[in-house]
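Removed: one protein chain of the complex. Kept in place: all other protein chains.
Now for chain A:
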Amino acid sequence: MSDAKAREWIEAIHQLDLPSRVRVMNVCGGHERTLSMAGIRSVLPKNVEIIPGPGCPVCVCPEEDLYLAIQIALHRDATVMTFGDMLRVPTNVPKREVRTLEQARAAGARVVPIASPSEVWDAAMANPSERFVFFAAGFETTMAPVAARIAEGLPENVDLLISGRRTWPAVATLLAGDRAAFDGLIAPGHVAAVMGPEEWLFVPETHGIPSAVSGFRPDQLLSALYSVLRQLVEKTPVLENCYAHAVPAGGNAQARRLLDTVFEIVDAPWRGIGTLPESGYGLRPAYAARDARVLHADLADESRKRMGEMPAGCGCADVVLGRIYPTECALYGTTCVPRSPVGPCMVSDEGACRIWWAGGIRSPEDLRTLHA
């Protein structure tokens, strides 16, 4: 951390008269990545914990959706196209069966990893006699571009399997109990840039918890952290926008309009966590004829909805909810490593387990050196 601005914030944080234990949650894989890569935890006062929370849409994509995508790839004359992270996320089927989209591809199914929805449109337009299924999981920042692409026109030969999720309802769930899961919140900068920072006002206003919208550079995260901690000390919880030049009031109105045109808000299941109210994007009825869930309902396994939990022994759901740190999962670094991931949190670039591993945190001891 050589940056002078970052050093100033670190000093300012050390000057604060903080309680003996402070837990600040972030809800964005991008934030967690900067925190880990820049080693920010190691330069903070030892009583300040930063907990990675629900920041990984791949990690909470329901098992039954993955299962359906795999079955479509295996049994229908169609190409399944999905963001690269989804290919290696395991389902809970018995070992000898096809567990991932990657294995389906190895078995001869047509599965194509993409980086942008436009790749689906290009492929569909180039091959008008073939069918394509676009399997899209993501938070607001991903679903807005997906909505834009659909609103611009959906080719006749593209069907949609949508597993989009909204971020704030997960945080609302964490705050619903009598005892808050954290003392301060770093709100996600890019989600706020799209949806508007106002979505996060409920955290200070309803729950009295200090909050700040943050950018992704180390000094920006430190300034947001300072804001949250100062609010905590002064007992003046508000939502401070520490990323104002990128996050205007109201967010991106065009993006919100597009989301609203294509999707309706639905109660949606989060893998290993359960159904959270108003937490998902569902296709509007106008697109029902292109909804892969409806078109391929016969391939879905209804019983999976009940058994749609994480793989055996995987604590990913608790990691996503910030109840445990990645290192507190018994499989972390033993049977579960990026090369052979057990759970989605070790697969996705936004999963806390994978980010911590990449950041060099290998064991509970590594974590203990960071906190008092």
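Here is the rule we use: a residue touches a chain if its C-beta (ideal position, glycine included) is under 8 Å from a C-beta of that chain, and two chains touch if they have at least 3 such contacts; residues count from 1.
Here is the rule we use: contacts and distances are computed from a predicted model.
UniProt lists the omitted chain of the complex under the protein name "HypC/HybG/HupF family hydrogenase formation chaperone" (options: "Molybdopterin synthase sulfur carrier subunit", "HypC/HybG/HupF family hydrogenase formation chaperone", "Glutamyl-tRNA(Gln) amidotransferase subunit A" or "2-oxoisovalerate dehydrogenase E1 component beta subunit").
For the options A:84, A:208, A:277 or A:364, the residue in contact with the chain missing from this view is A:84.
When the full complex is taken into account, the listed residue touching the unshown chain is A:194, out of A:72, A:154 or A:194. Checked against the full complex, the candidates A:218, A:272, A:311 or A:326 give a single residue touching the omitted chain, namely A:218.
Counting the whole complex, the residues of chain A in touch with the unshown chain are 29-30, 33-34, 37-38, 57-58, 83-85, 87-88, 102, 113, 115-119, 138-139, 141-142, 144-146, 148-149, 152, 190, 193-194, 215-218, 245-246, 252-255, 258, 338-339, 348-350, 357-360.
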